[in-house]
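The complex appears here minus one protein chain, its other protein chains still in place.
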Amino acid sequence: MTRLAARGAAGLSLLIICLAFLGPFLWVVISSVQPEATLAAQPTLNFSLDNFTAVLTWETLILPLINSIIISGSTAILTVFVAGLAAYPLSRYQLRYRRHFMLTLLFTTGLPMTAVLVPVYAMFFRFNLYGSVPAMVLFLTASSLPFSIWMMTNFMDGVPVSLEEAAWVDGAGWVRSLTTVVGPLMAPGVAVVAIFVFVGQWGNFFAPFVLMDTPEKQPAAVTIYTFFSQYGQVAYGQLAAFSILYTAPAVILYVAVNKYLAGSFSFAGSVKG
Amino acid sequence: MTVATAPAPPVTNTPPSGSSRRGVLRWLLPLGPAIVLLALFLAGPILWSVYVAFTNETLTGSASVNSEFVGLANFTRLFDDPNFINSFVLTFVFVIGSAVIGQNTLGLIIALLQRGRGRTTRSVVNGVVIAAWVVPEVVAAACWFSFLAEEGTLNAVLGISQEWLYTAPMLAVILANVWRGTAFSMLVYSAALSEVPKDLVEAAAVDGAGPGRRLLHITLPLIRRSIMANLMLITLQTLASFGLIYALTGGGPGTASQTTPLYMYEQAFRYFEIGYGSAIALVMLVVGALFSLLYLRLIKVEDA
């Protein structure tokens, strides 16, 4: 009896938590289809897609989204590649400064990127890189690396060494071992890191705002920030529509890796150093 | 503690290595690209910040062309600056409130409540919580801006009239950050709980331990490593958190929600004081390192 009551209470708590998490989304969904939207999440009978058509123009949304895909996509791919390579020796070899290296990486995640951007900005000018998308991608990759290497190493620690031993007996070096044995086993982890980086950069507005020279190169994060801070506090409906269209790709990607997500977060062993 | 919770493999077995020259290459080659990128785009700029923190460098004005070495002047100014002290206290409140208490506890609770639930319940709860985590910062800010507005959803539900962003800005940004960040803790704890052996908990139940005791004496000790790892990660992330607060309150009204990253931004990019801003960044970095060392020490003490 008490068991049943406890179960019911747990279910009720979960329901309340879900509703609380949905609350802030309510306004976006309702206002996006209201022609005269205010800050109140009150549906009226006037259903309209005008807000969507208003923001679905080349300059406002389409070009910035394409830029976002290019910037976030290449950053994610490059990060996974570099972090995957780096994680192998960190996970498999006994390196003297491994612990220091890993701890330094960890501290770096606590550094506000706004602080690093000033010198990065100066550097971009010194080497004539200002406005260069590839150069910005390299910087974004570097800034995503600490956490990605950390997570990748963690995943790789979870792949038993015994599986590799057979390959070593066959005379395989680290390259083959990494690509044929560890890599495939880590695919879910790799996907999670890639998506993690992708979505992180999808929302990053400050680095592109500072490092890109013209609006044609700006990703959607910058456009929506400008929209929100300037125009969006008057055109609420359009802001809501913009938010939905801009968020959709990130959500879809998460849904795609959702089933691996839960298993990718066992960090218990990682803090032993 | 004899029960192994950490899946970390021993690192004693290593692939075959040849001569010592090859020995260096075999770790340097794969680590190379990462080291080069980190050195060029992260370590280099950070070292430059360290240097600049001891100068009066600015973006405009005469000090932008003739910056001078000013010794510790930026740091003495810092600890005499009421706005910095204010931002420091607010950062502390923000980290404790939104990460250590908010995200951490709520994440653990959701993970615990989900145990033994059906697949549908789990995926619905997961989906909703993760959705809040996936939305970009600016969109999250827009959601909360409307949610907390005077005519917004929260007031409608509570049946009151409050300008939350102006009457309780810290509460507003803390709630928004809990909403956005809980998914991370939830995922960490779901993974950790799935590794807790069922028989151990059931044995305790047979011995007559209630749910509270089982949680306190069996489950939590078993996942303590995950707790520490999670606390460390979310502390560091929250310490550096900038975009959400910036878009939601801009640090205001006044300086009522101006945490240290926002104060640093204001000094560096609004008032163009690069030297002073870099000094603030350095202090933040040291604070982050201290927090991490504290957590690592806690784990060590437990293990001893």
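Chains here go by letter, A and B, matching the order in which they are written, and residues are numbered from 1 within each.
Here is the rule we use: a contact is a pair of C-beta atoms (placed from the backbone, for glycine too) under 8 Å apart; a residue touches a chain by one contact, two chains touch by 3 or more.
Please note the rule applied: contacts and distances are computed from a predicted model.
For the chain of the complex excluded from view, the name given in UniProt is "Extracellular solute-binding protein" [choices: "Putative alpha-E superfamily protein", "Phenylacetate-CoA oxygenase subunit PaaJ", "Transketolase" or "Extracellular solute-binding protein"]. Checked against the full complex, the one of A:11, A:35 or A:131 touching the unshown chain is A:131. Remark: the omitted chain is touched by one listed residue; of B:170, B:215 or B:256 this is B:256.
Where chain B meets the chain that is not shown, the touching residues are 25, 28-29, 32-33, 36-37, 40, 59-62, 64-65, 77, 82, 149-150, 163, 165-167, 250, 252-256, 269-272.
Contacts to the hidden chain, counted on chain A, fall at residues 121-122, 125-135, 138, 210, 213-215, 226, 229-231, 233-234.
Throughout what follows, only the chains that are shown with their structure count from here on.
Computed from the mean C-alpha positions, the centre of chain A lies at a distance of 15 Å from the centre of chain B. Residues 5-16, 26-27, 30-31, 33-35, 37-38, 40-42, 44-46, 48-49, 52, 106, 109-110, 113-114, 117, 121, 123-132, 134-147, 149-154, 156-157, 176, 179, 184, 187-188, 190-192, 194-195, 211, 223, 225-226, 228-230, 232-233, 235-237, 239-240, 242-243, 247, 261, 264-265, 268-269, 274, 277-278, 280-281, 284-285, 288-289, 291-292, 295-296, 299 of chain B are the ones touching chain A in the complex. By the touch criterion stated above, chain A contacts chain B in their complex at residues 6, 10-11, 13-14, 17-18, 21-28, 31, 38-42, 81-83, 85-86, 88-95, 103, 106-116, 118-120, 122-123, 138-139, 141-143, 145-146, 149, 157-162, 164-165, 168, 172-174, 177-178, 199, 202-203, 205-206, 221, 224-225, 228-229, 232, 236, 239-240, 243, 246-247, 250-251, 254, 258, 261-273.
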